[in-house]
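So that we are looking at the same thing, I have put the structure below in structure tokens.
Removed from the display is one protein chain of the complex; every other protein chain stays in position.
Up next, subunit A:
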Amino acid sequence: MSLRIVVTVKYVPDATGDRHFADDLTVDRDDVDGLLSELDEYAVEQALQISENSDDDVEVTVLTVGPEDAKDALRKALSMGADKAIHVEDDDLHGTDALGTSLVLAKAIEKAGYDLVVSGMASTDGTMGVVPALLAERLGVPQVTLLSEVSVEDGTVKGRRDGDAASEQLEASLPAVVSVTDQSGEARYPSFKGIMAAKKKPVESWDLSDLELEAGQVGLEGSWTTVDSAAQRPARTAGTIVKDEGEGGKQLAEFLASQKFI
């Protein structure tokens, strides 16, 4: 038996950098360093663990939709241990919304061939947490999302989803789409050997025509949402800072009382 895993990874601007918007109200990706979304490292990790724990012949493919530099995210995932990579890149993709992104990803996943898709819980820039659910809807396969524990055995994926009101045990037959949270287990660091090996691993590049998509279906033009304005939040006015000389607790209580919290 063989198991084909596709891991979706996003290239995002560094959250600790000065993230902002470009004039067309899309994310400015030029002025801030980009990287593999930290939350997608967990997805790569779980895919590699499923592969390592399996008797099957497993192939792990990492897939990104993003600009030229998004190759860095693929390289990182390859150096962690993924087998090969697919980069969907096209100038017409600029400004694509969540529905458009899911369309491109779903087409690419189908073209690559898959038994299991593993995604992160959310990107660290858009932070919507919807793409995995959209992929399941588009591919017409079960959605087994937001797992803090995942395993695959005999064509069945199982996992634990820790929700607001309850913790749930989930189960579905493959093919399926899963997403994993940052509670699923620390992601490994690429080893020196892994980094060297990654240089030789194949990275395929696809554009929209390879996926039989038209420019108008994606990008700002194909977007079903429109951003009208983006404004920097005014800095919070500087507050009062006191040093505790034995009275800090009392002083704080005084402040809370003045604000009617006590």
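Operating definition for what follows: a residue touches a chain if its C-beta (ideal position, glycine included) is under 8 Å from a C-beta of that chain, and two chains touch if they have at least 3 such contacts; residues count from 1.
To be clear about the criterion, contacts and distances are computed from a predicted model.
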Which choice in "Amino acid ABC transporter ATP-binding protein", "Assimilatory nitrite reductase (NAD(P)H) small subunit", "Electron transfer flavoprotein subunit alpha" or "NADH dehydrogenase subunit G" gives the name that UniProt lists for the one chain left out? "Electron transfer flavoprotein subunit alpha"
Chain not shown: contacting residue from A:Val62, A:Leu105 or A:Val141: A:Val141
For the chain that's not shown, point to the residue among A:Met1, A:Met196 or A:Val227 touching it. A:Val227
Where does subunit A touch the missing chain, residue by residue? 15-16, 19-21, 25, 39, 97-99, 102, 121-122, 124-125, 127-130, 133-134, 136-138, 140-146, 148, 158, 161-173, 176, 181-183, 223-233, 236, 239-244, 246, 248-253, 255-257, 259, 261-262
